[in-house]
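Pasting in a structure now, in structure tokens, and then I'll have a few things to ask.
Every protein chain except one is present and positioned as in the full complex.
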Amino acid sequence: MDQQFIPRGLQRTSFERFLVWVLPWVLMLGIGLYAIYQCLADGLYHTNMDNRFAFGLWIYLDLTVIALGAGAFFTGFLLYILRRDELKAVINSAVVLGLICYSGAVAVLMVDVGQPLRAWFTFWHPNTHSMLTEVTFCLTCYLTVLVIEYLPVILKNRKLRQIPRFLVFEFELHKVMPVFAGVGTFLSFFHQGSLGGLYGVLVGRPFAFREVLGIWPSTFYLFILSAAAAGPSFVLVTTWLVQKISRKRLVQPGVFTYLGKVSGSMLMVYVLLKAVDTLYWINHTAPLEGAAAYAFYTSQSFGSWILFTEIVLLGLVPAVVLLTKRLREIPAVLVSAAFLTCCGIMLNRFVMTIQTLALPTLPFDLLMSYFPSWQEVATFLAVVAYGVILYSLSFRYMTLFPQERDIRQ
Amino acid sequence: MEQTEQSKSRYGMVVDLDKCTGCGDCVVACAIENNVAPAEQKATERTGITWLRVYPVTNGEAFPAHDAVFVPMMCQQCGHHTPCVSVCPQNAVEVDPTTGIVGQIPQRCLGCRYCMTACPFHARYFNWWDPEWPAGTEAQLNPDVAPRMRGVAEKCNFCHGRLHAARTRAAAEGKSNIASPAYTPACAESCPAQAIVFGDLADESSDVARLSKAHDTFRFLSKLGTEPKVYYHSAKEWVRKMADQSPAV
Partner (left out) sequence: MFPFIYEFRWTPAHLIFLGLFFSVVVVIASTVGVALLRMLKAFRTQKVEAIQWEAEFEDLPVAARVCRHQLAGEVAQRTCHHDFDCRSCEMHPTFLAKYAPALAPAAVTEALYGFSMPLDRYYHRGHTWVKPEGNGIYTIGLDDFGAQMVGAPDRIVLPPVGTTLTANGTGWKVAKERATLRVLAPIDGVVVETGTREQGWYLKVRGSEQERDLRHLLRGSEVKPWVMRELERLQIALSPAGVGTSLADGGELMPEMWKQAPQKDWDGVWGEMFLQA
């Protein structure tokens, strides 16, 4: 019944089956929206955050999805600035993923803050020393860029493109896309970094504090690198997942290996620098702040295994795999390594957010515990559901993978 | 941050832990003075608001070596690289250049809680609930202090209401500035053991300046380099050592 809206030459499931697929996600989104309503209407006591554990699941979610959403800027950078044309095959999908991640993060942030209606204050009297100011400015600008980048994908829908004004605007917009790719890269550089700087500047938290290199703490640079590593891997994993779910081939295999190679190189650089940073922190920064670094890893919940997992198992290992041509060319290995890469970045964001907050700072304090309330989890899942719904709609009605039609033939 | 170092006055405190009995009078006086709403029924020690909190600390030894102190902990008024000031995205935390007091402007606060994450002393509190006063108790509200709304952070500001009142009095007398210290914060005033001394650390002749330099006076987490303006005093060596220890995880 909606055949008219599905791009020509593509096979999509029947409308009824599509509804059946979307319905559970809509339900999940509905529950999340109710939880969000509770938090906005009554106050944040519906969460399990408290004065000691002032950041929780939501901030973790923001950091993670923004790192994973980095695929949009990095793919755009490689395609439009470095002219890696093979990435045309996934750029639309990467843009949609980026848009989902960033809009989801901003939405959750608006629930997370106690007075969302005052969000504009940051623009009106910004504290330019705050990393959060940088994040706020860049996030809003970049979200605008992502919407502009998503616009051509929508305008190229089979029905919409019949309106000459839309098609011509899309055509002209496409011509200036490198400008947006450049702006996106510039903005991403700053806000990905600032998200890392967010923790690196916490002089009161010896576990997170890092010394300044130039004008930013080292976590600033590490977050940029890790996001650039996670982005392409996330695009790879999602593309693979969409191929599995839709039972269609969407891109040429070469695209996968190329994404893997890019992700692997970034990850390798990141892991090496992260190792150096960690060693310097253990031996210099932390002791200077009066903290013995080993003490951070003596609890049962956060043993040194977490550091090993983050840097070696989910860092060095996938990096080596992705950089080994023979291994990279085995699809299962490639996808697993990309998945591990994403997990490694997610673990890093978890450590930076949750472990930082759990570790006590006062000498007489004990390890803090925190477990999210159902409202927090539901909000988290609502973002996932929103992402799945928006992506499904885009996949059904827009051309996310230009190669799909050619592969079919 | 830099302004603090240049400011003429540096308001600070010295808390004598050896005198503190842990009675909690200061906590109550603080809450009444600063219009902290009665705790919501579901509030826990981690969601309730107490600008000043008294922590019991023991030396961990068995009897007879067992010993304990009470540590009243409020905003430590960091004077250098004040952790909460630089992180706030919209200048809702500011250091008063004339007093060195780290002030919170709740009307400007977005409620992002980044400052709370930044504070190593856990001296910042968030309004998880709408503040509510049971019928009739609004009459006790302090007219000099604005109550806060839900969703913002708040903390000790060395009784800003009293500072303002002192300034108003001085202005009425035709003075352009107040002689420091022209007021006493509620906690210091209420302490039956007189364990809290408040004053201008920059004024060499003041009690607080003298006590802050006294033997056995120390600060918590001094290695972080944030230069708190709240000092503690104890003759007990384990207490002084404890102040800079890495917390046992």
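Which chain is which? They are A and B, in the order written, and residues in each are numbered from 1.
Heads up, the rule we're going with is that contacts are C-beta pairs under 8 Å (C-beta built on N, C-alpha and C of every residue); 3 or more make two chains touch, one makes a residue touch a chain.
Every value quoted in this text rests on a predicted model; they were computed, and no experiment measured them.
All shown chains touched by the missing chain in the whole complex, by label: A. The missing chain, though absent from the display, is touched by one residue of A:25, A:53, A:137 or A:221; that residue is A:137. Across A:132, A:145 or A:227, the single residue that touches the chain missing here is A:145. Between the chain not shown and the residues A:31, A:107 or A:183, the one that touches is A:183.
Seen from subunit A, the chain kept out of the figure touches residues 3-4, 8-9, 11, 123-126, 128-129, 133-134, 137, 141, 144-145, 148, 156, 161, 164-165, 167-173, 175-176, 179-180, 183, 186-187, 248, 399, 402, 405-406, 408-409.
What we mean here is this: only the chains that are shown with their structure count from here on.
Between subunit A and subunit B the centroid-to-centroid distance comes to 39 Å (mean Cα coordinates, whole Å).
Subunit A contributes residues 43-45, 49-55, 112-116, 118-119, 121-122, 124-127, 129-133, 136, 198, 201-206, 288-292, 295-296, 298-299, 302, 356-357, 359-367 to its touches with subunit B in the complex.
Of all residues in subunit B, only 40, 42, 44, 46-47, 49, 55, 57, 71, 73, 81, 83, 86-92, 108-114, 116-122, 124-130, 149-153, 220-226, 242-249 touch subunit A in the complex they form.
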